[in-house]
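Have a look at the structure below before the remarks.
A single protein chain has been omitted; all remaining protein chains appear in their positions.
Chains: A and B, in written order; residue numbering restarts at 1 for each.
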Amino acid sequence: MITPSKAPLIQLRGVHKYYGDYHALRGIDLEIRQGEFFSLLGPSGCGKTTLLRTIAGFEGLSSGILAIDGRDMAAVPANHRPTNMVFQSYAIFPHLSVAQNVGFGLRRESMSRDQKARAVAEALEMVGLGGYGGRAAHALSGGQRQRVALARALILKPKVLLLDEPLSALDKKMRETMQVELIKLQRNVGITFILVTHDQEEALIMSDRIAVMFEGDIEQMADPETLYRRPTSRRVAEFIGKMNLLPGQVAMEGNRIIVDVAGLGRGAVEAEQAPGGVVPGATTVGVRPETLGLLFPGETTSRRLADGVVDEVVYYGDMTYYDVRVPGIERPLTISMKNLIGQPVLDVGTPTQVVWDERSLVVLSR
Amino acid sequence: MGLLDSSPGARAAALVAPPLIYALLLLAFPLVAIVVISFWTQSGLTLERTFTLANYREIFTGPIYIWGNANRWGVLPLSLFVSATVTLITVALAYPIAYFVSFVAAPERKSLWLFLITIPFWTSYLIRVFLWKVILGFNGVVNTGLQSLGIIQEPLEVLLYNLSSVIVTLSHAYAVFAILPIYVALEKIDRSLLEASQDLGENRLTTFLRVTLPLSVPGIVGAVLIVFIPTIGDYVTPELMLGSGGRLMSNIIQTQFLQLNNWPLGAALSIITMLAVGIVSLVFILLNRRWLRGRA
Partner (left out) sequence: MRKHWGLRAYAVIYLAFLYAPILLLPLFAFNDAAIIAFPLSGFSTRWFEQLWTTQALHDALRNSLVIATVTALLATTLGVCAARAGTLPNFPGKRGALGFVMLPLVLPEIVIAVALLIVVRQVLDLNLSNWTVIAAHTVICIPFSIAILNGAFQNLDPSFEEAAMDLGETRWGAFRLVILPLVLPGIVSSLLICFIISLDDFVIAQFLTGANPTMPVYIYGLTRFVDALPLIMALGTILVTISVLLLVIAEYFRRRGVARAGLKDSGGFL
């Protein structure tokens, strides 16, 4: 395994992109390190694909600087950049065989025919398609197409592999398999991967770091755990995982940050629980469903409690999601509980108590 | 690489340019020329290049082209009538075929059916028209065939030299033009809509009337226009089928240009014909829109 080194492989400074009047990228600053698995995450239309295509060289910059490996890319066309791409549609050339597809980029390399054949065989082996070289491209399944696309890009040993929603065309099972395989592959080859996705779970599972984009700008950039536990804004909090958003008041008392959360109560939080900064006054407080709990009959707790009534129950097998109505909050709180041995599933209308903890609150800016 | 590396929009423009310039030079410019010359006059062998409405005056006030007389229609209304009849018959005959290929024929046979239907269309048009003359003629295949079988004694004269023979021939010639647009429209219909209709209690006939037919209207409109417009310009069929007697607009235009050498009048007649076709087509499209909106 190759550990990510600190040297930035890709640098973007103040990158803007306009399509006529449409402002697709609004001042992107970004550094991606050698060997990193980096994801661009966001809803459709947020500019993540545009950003990827800018790096690949399919779109020019309206302003700003893009450098790869210390070299300014402004004058370098797509076919001369040290990047290769796995397209959303895979773009497997239908008139060529699997081997011809994988060897497509070798045409301009000065290698003997044997060397090329060997390189193709190795690349196919690497993606688990050994012996498939002779197949017709249009006879492949979705997962096989994706492997061919990977082999075709990786055979050129790019500095950066760009993946444009590579798993969106696959069914759920296949997607999960390929997620794991992609992670392993990236560790083996040590190439920097940049993944574009709208699937937050996929980004969390696969990435070393994630940039969450909205409306042409990066809203937050962090490792998966920080992004999940300490989102800086409402938008990020809502986009990644489930989050209860509660109205509240925040105030400074000396060095302490005090929040008063509607329905739950007052509590002190650490500075890192307000990653977007503290602006005294009305605010939104986020709390994840799994950090809340229900106090079942006969249990006791030293944690904080709030009274409520079960409003809705959704049973998932391993988990049960409760919507609990708590006085003082308009929308019911969503709480997820592991279905442990001996623990009942409560009925709708049951009075209950919500268990909460100051340490799981996040003060959200904006 | 210059243009090849510039923006996609610029590349598209560079690619559109050659066909567009060609069409401007050989289509737009000639169409302008035809308008200009229609306001000139021919006196003997010389072309009088002063602006005049004389040609249009002759067309609109003379007895031949528009008004006709007690015994015969004007040429333009007659031509429009023939084209409209041909269109109606062709499209009515074509619809079931398009429906058959789209809905009834086995999916793997569809392209074979389309191929079979298109073949006659690509075989020499002139020879096909001529063959109908041979089939329907006084001593033609139908008459001699029926005579030799003893079904008739004298040749049936009704077969040739009247408008019905023109209509038969044109319906044959433009069959494919009518079938293909309807077929395309029918193919686009989501098959689950038909199941939904039956699920909601309609039978096959009412499903057709309430779902399939309305959804195929765009195809029918396309078929009507693509048959109606060129049939007006067809002068081979009337020439061969009607002999020297009855003449349609296109024959008169052809005669003005190739025999009487009165190009300005011919140009004016062409423009009037185009305008008439354009107006009829537009009215048809507008009526259709209104009808469709009325139902929505």
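Following the convention adopted for this analysis, contacts are C-beta pairs under 8 Å (C-beta built on N, C-alpha and C of every residue); 3 or more make two chains touch, one makes a residue touch a chain.
Here the structure is a predicted model, which is why all the values come from computation and not from measurement.
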| note | Residues on chain B facing the left-out chain by the touch rule are 1, 4-5, 8-13, 15-20, 22-24, 26-31, 33-34, 37, 47, 93, 96-97, 99-101, 104-105, 110-111, 113-120, 122-128, 130-132, 134-135, 139-141, 144-145, 147-148, 172, 175, 180, 183, 187, 225-226, 229-230, 232-236, 240, 250, 253-254, 257-258, 263, 266-267, 270, 273-274, 277
| request: Identify the residues of chain A touching the omitted chain, counting contacts across the whole complex. | output: 56, 58, 77-80, 83-85, 87-89, 91, 93-95, 104-105, 107-108, 137-139, 152-153, 156
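Definition applied: only the chains that are shown with their structure count from here on.
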| note | Between the Cα centroids of chain A and chain B the separation in whole angstrom comes to 59
